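The other protein chains are all here in position, but one chain of the complex has been omitted.
Let's look at chain A:
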Amino acid sequence: MNIIRIAFKEIKSDFRDSRTLVFMLAFPIVLMLILGTALSNTFNTSTSVGEIHVLYKDQTSGEFSGYVRQFMKEAKKSALHFKRISGQLDAKKEVQQGYYDGYMTITNEQIQLYVNDTNSIKGSIIQGMTAAFADQYNIATAVAKVKPEQVQLLMNNKVQNDYIKETSLHSKRQPGAMDYYAIAMTTMIALYGALPASYLIRGERTRKTADRLLAAPVHKFEIFIGKIFGNMVVNFLCVAIVITFSKFVFKAYWGHHLALVYLVVFTEVLFAISLGLGISYISRTEGAARTILMVVIQLASFLGGAYFKIEATGPMEKFITNLSPLTWVNTALTKIIYLNDVSAGSFAMLLNVGLAALFLLIAGTAFTRQEGL
């Protein structure tokens, strides 16, 4: 009962502290808004190509001429516009100067394509579509030798209209800037919870309330657990509010396994509080504890990609970034959210809980050994 009483007092005090609310709620939300908006272009993976204009000289005849017209008609649906060249126009010069994206000469035997390298995307699209058409025609020619009656069917009914197909190595959905910073800021602020935690027990001594608490018929560990429990509830609630706010106001994507996301974040909150407590017992003064924690949190935030995305490629870079708790938590959350990989959270949760146990052991041992709080 005393544990709940102490925890409840802790929750009440923390939520009355405007600094807690500003730091744990307003700070991540504002940062999310600023970074998510300012760096939105960095995360934009789609490129607008626009309309493609191709000049052509049609020297085909007979049946093939019909297929060519049909191809051009279909290509128009993909914003690829063909324009027959007029007599006096220098097509190659037009392409060179960028007025057109390509120039094509079509005969019954071959298709010659001339594109401008300065716009390789448009050139590649024209090239790809033309190659696809040529392949289709070659197949039709081969079929004609065996079953001529099937050619019409192949060229007319099965006209290829999916010339461009999107294929991704990862998931179909990739995080945008706001999605990325929603995760990054949430996990960063959860880690910042280590700072107030370092003041959790020390604060009672500074406030002189420690003796009064210990003079009451309360076991030392009831105070210890009650305070940790209260602080965990406050930090987790703050983080949950940040997640909910980003989901509904900033429309950040949190995937279909929100309960698991909360669970991973909860273990991070536990880790952060334990880290703060552990450091407060290792260091001699309040100032020293704060300095150590600030350095650790700032480094972890930087390496964990809280401010900007870090792509670690080399083994040493990967090793260093993996030292940040934010790296393992953010990676787990990204996999849960974007790959629906529910098992991805296990490693992060295990590390969080394991390290939390270690820091709590340090704090608990020091707490037991010393007289008073």
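Annotations for the structure displayed:
Definition applied: contacts are C-beta pairs under 8 Å (C-beta built on N, C-alpha and C of every residue); 3 or more make two chains touch, one makes a residue touch a chain; residues count from 1.
Keep in mind that, in the parts below, contacts and distances are computed from a predicted model.
Per the UniProt record, the chain missing from the shown structure is "ABC transporter ATP-binding protein", taken from the list "FtsX-like permease family protein", "Cytochrome bc1 complex cytochrome b subunit", "Carbon monoxide dehydrogenase" or "ABC transporter ATP-binding protein".
Touch with the chain that is not drawn comes from one residue among A:Val218, A:Leu299 or A:Ala312, which is A:Val218. Within the complete assembly, residues 2, 5, 9, 12-13, 16-17, 207-209, 211-218, 371-372 of chain A touch the chain that is not shown.
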